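Only one protein chain is missing; all other protein chains are in place.
Here is subunit A:
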Amino acid sequence: MSTEPDEGESFPRMRREKETVREQQQEGVGIGWDGQTLREQFEALEEETEETGHYAGFEKLELKQNNPIEYEQMFAQLRGDLVNARETSKEVAATPIVEQEGELCYGLFTPEGDSIAVSTGIIVHIHTMSEAIKYMINHDYEESPGIEPGDIFVNNDTHVGDVHACDIMTLIPIFHEGELVAWAGGVNHVIDTGAIGPGSMNVSQASRFGDGAYYTARKVGEDLKLYNSWKKDYPDKTRTPDFLKLDERTRMTGCLMIRDAVKDIIDEYGVEQFKQLSREAIEDGRRGFRNRIKKTMLPGTYRGASFVDALYEGQDNLTRAYADENHLMHAPSELHVREDGSFQVSFEGANKWGWHPYNCTPAAIQGGIWVMLTQTVIPNSNVNDGAYYSCDFHLPVGSWANTQNTETAHAYAWHFLVSAWAPLWQHLSRGYYSRGFWEEINAGNANTSNWLQGGGIDQFDKLHAVNSFESACEGVGARYVEDGEPHAAAIWNPEGDMGDAEVWEMTEPLPFLGRAVKPNTGGAGRRAGGAGFESMRTVKDVSRWLLYEMGNGYMTSDGGLFGGYPAASGYILNAQNTDLEERFENQEDYPQHDLDPESGDFESKINGDITRRPEGISTPKEFDDYDMYLNYLRGGSGLGDPLEREPEDVVADIHDGYVLPRHAKDAYAVVVEKVDDEAKHNSAVQGEWELDEEATKELREERMQERAETAKPVTEWYEEQRDRIRTETDLIDDVKKTYESSMRMSKQFAEFYHEFWELPEDFEFTLSEKAEKSLENRFKTGLKQKWDNPTKGHETWLDVGRDDEPEVPYTWTAGRTIQDLPTPDASFNDMTAEPATDDD
C-alpha cells in the first residue's frame, strides 16, 4: 500500500494533486494527458482506434513484446489488487447479498472509461461502469461539476450505464501529477432503492417513476469525503438506510484500495509504463478475443430465439390502469462470427418495450453479454474492454432491449436479459461442437428465478426490505460431456452461492421450513440439466408485510440443445391464514417442501387459504405471521436425446432427487421398480428403486417406433401451420400482439415472417381492441433519450431510425446466405496484425 506521510491532515498527496489540477485549470490546461481536456482525449482515442483498427492506435504491443514478464507481472498485480479489494471490502457490508453471495465487483478503467482489468464477482459491470464514465465525459463533467482528485461519483441510472437501479456504482478518478490516469469503480447490489414496493427489484410499477431512486452520474463528494447533502439525501430514499450506508463504505473501501494499488504500480514502474500497460492490455484483450474465437469456433451465422412471459392482466396493485396487460418478450438472437473472429450480435426483430420493469438499455445488454463471454469465450484471457472492441451490438431502438425512453421501468431488467441470453450459449456451443471442443459445450443457463422479495415492519419493529439472493444459485445447463451442475450458479454471478439459511434468517423475518433439491427442474436429455432447488419459508413477527414473486411461468426461456428439453418453468405457491402455529404447538406435521406439485403432500399438511398458480409473477401482496411462501429456483436445460441417457443414471437421478420416478418412464423410457419403501437416499423421494434392464430395452425400442408413427414430416406440418396462421386459428391475443409488435418494430422481421409462411403482403394479425390500443399507445410514445452528446461509439444506440435500413440485416430469409452479409463498419475490419503470444 502507498504510504502517505503524516502531515497532520488527511490524504496530503491527494490534496497536492488537487492543487496541481486547479493551477492547471487556471491556465486552461485539461486533466487529460498532455494537457488535453478529457473530451478531446476521448475523441482522439476513438479516431486513432478507427483509423488504425487497433485500440488507441496500438499496432504493436511494445511493452508485452519487449518485456513480457514485466507486462504480465503488472497486469497480474492489478488484477490481484482488484480481487483483493473485492474480498476485503465485502466484509464491510452488512447485507448477505454482498457478504454471502458476493454481489459486488470492481474495475480499473482508462481515463476514457475503457476497462483495463476487472475483479471477480458480478462482472456484468465490466462495461456498465465504462458507460457511466463515458457519459460523464460526453456531458462535459470536466467543466461542471468538475473532475478533481478526491472526487466521488455515484451512478445507478440505467440509461447512463447500469442494468437496474439497485446496482449502485461508485467511481473515483485517479490522478498523477495533474493528469487523470485511471478510474476506480465498484458496484454492488443493494437491497432497496425506494421503489414503489419493497425490495431491490419491485415489479408492480409501469414506469421509471416507480423504480426507486435514480442517481444520474452524480458527484457526491470531494476530498474523498461525502457531501453532507448526499449523506442526508439517500438514506431517506430507502427502506434499508443502514445497509446502504455500509454498502457505500464497502464500495469506497474497494475504490480506495484500488487507488492505492495504482499509485504503487506507478511508483514502481513509472507513469508512462502504467499508461502503456493500460492501453496495451485492452488491445491485447481485443486481439485475444478474436484469436480465441478463431481457434475455437466457426465463422458463420448462428440463430435462435427466446421468449419469456410477464403476465400483468388482473394483477393487484398495478400503478396504472394501462399496465393491466400481458407482455411476452420476443428475443430473436443472431450472432455473426466474422472472418476476423469478431462478433456481430443482433436482436433485430425484438418487440416493443412495455409498461413493466423488465426493459433494458444498451449498457444492460452489453453487460449481460459480457458476463456470459467472460465465463465462456475468454475465461483465461485478459478480461477487459478489449473484447468489447471486438463486438458490435445491434439493439433496435424502441425495443425492450434498447428503449431509448427515460420513462421506461428497468428495476428487474434481468427477467428479460437472462432470458434473451439463452440462445447465445447455444450459438457458442454449436461452434465449439463443430471445432471439437466438446468439453466447452453448455446447453444454456437457467432463468434465474424466483426472487423472494418484499418488506414491511420486521422482527425488530423496523421498516425493512428483503431480497433473498438464493437466486444466485440455480441449476446450470447440461454440458456435452457431463450433466449440468445442480443448484450451483447464476449467469450474472459466476461465483454464485445460495447463502447460509441461518444468515438469511438473521436479516429476514422469514424462517426456513425446508430447503431441498427440486425434482424435474432441469431439462431432460442425454445429459440432464442441473436441478434447481426450493426453500419453504414462513413469516414471523412482522406487520404490514408484503411479498411477491418473479420469474417465468407460462413460458420457459431456456431451450434444450441437440435434442435436450428446456428446463421447467415456474409456478407460485403460497398459503395464508394457516394453522402452522397450532401445528408447531401440537408437534404435528407441516409442509417443508413441494417437491411434487401433483402429490397433494403440501395441501395435506396445512390448512389455510392456498394459492397454487402456474404463473411466475405476482405483484406485492400482504403476508402475516405463519403464512407460507415457496421460493422455487429454476434448473438448467438438457442436452441430447433423453433416450440416449444411461438408464442407471436415471435411477441415480431418482435417488438424488433430480427426477420423479414417474418421469423415468415418460421422459427417459426407463423402467424402474420400487424395491424398498423405507430406504432413504439424499432425496425427498422415499424408497429404493431398481432398473428393469430388459423392460427398459423393450420400452425404448417401442418409443423409437412410436416416434416414427406419431411424428409427421415437417413439410406436412408446415402446410397445416400456414393455414392455421392465415386463419388465425387457436392463436391467443397475447401471442398475436407479440408478433404484431415485432413486425411493427422491424420491417425485416415482418418480411421474413410473411415470406416464411407465404402470407399475403397485407397480412396482419387481428388484435383485440385492448391489444391494438396498447401497441398504439407505446409506439406513439416515441423516444426520450438520455445521451444528448454522444461520441462516435455511442451513436450506434441513437441514430438507427425505424424507417432506415438497420446496420444489421435480418438474415433469416431462406434466400440469404452468410456471403451476403455486409462488412462491418462499426467495428474494425482488418485482420489481427500480429497474434497474441499465448493462444488466447
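Methods note: a contact is a pair of C-beta atoms (placed from the backbone, for glycine too) under 8 Å apart; a residue touches a chain by one contact, two chains touch by 3 or more; residues count from 1.
Note that in this section contacts and distances are computed from a predicted model.
Peer 1: What protein name does the UniProt record of the undisplayed chain give, "Acetone carboxylase subunit gamma", "Glycerol-3-phosphate dehydrogenase subunit GlpB", "Hydrogenase maturation factor HypA" or "Trehalose/maltose ABC transporter, permease component"?
Peer 2: Protein name of the absent chain (UniProt record): "Acetone carboxylase subunit gamma".
Peer 1: Can you say which of A:G35, A:G57 or A:G300 touches the chain missing from this structure?
Peer 2: A:G300
Peer 1: In the full complex, which of A:T49, A:Q426 or A:N631 touches the chain missing from this view?
Peer 2: For the chain that is not drawn, the touching residue is A:Q426.
Peer 1: In the whole complex, not just what's shown, which of A:I725, A:M745 or A:L767 touches the removed chain?
Peer 2: Considering the complete complex, A:I725 is the one touching the chain left out.
Peer 1: Specify the residue from the set A:K60, A:K231, A:R249 or A:R435 that touches the hidden chain.
Peer 2: Spelled out, the listed residue whose C-beta touches the missing chain is A:R435.
Peer 1: Of the residues listed, A:G178, A:P642, A:G657 or A:G793, which one is in contact with the missing chain?
Peer 2: Per the contact definition at the top, the residue touching the missing chain is A:P642.
Peer 1: Considering the whole complex, not just the chains shown, which residues of subunit A touch the missing one?
Peer 2: Contacting residues on subunit A, toward the hidden partner: 292, 294-296, 298-305, 307, 309, 328, 330, 337, 339, 380, 426, 430, 433-440, 480-482, 519-521, 524, 553-556, 559-566, 568-571, 596-598, 612-614, 639-644, 660, 663, 666-667, 704-705, 707-708, 710-715, 717-718, 721, 724-725, 730-732, 734-735, 738-739, 752-753, 756-757, 812, 814, 817-819, 838-840.
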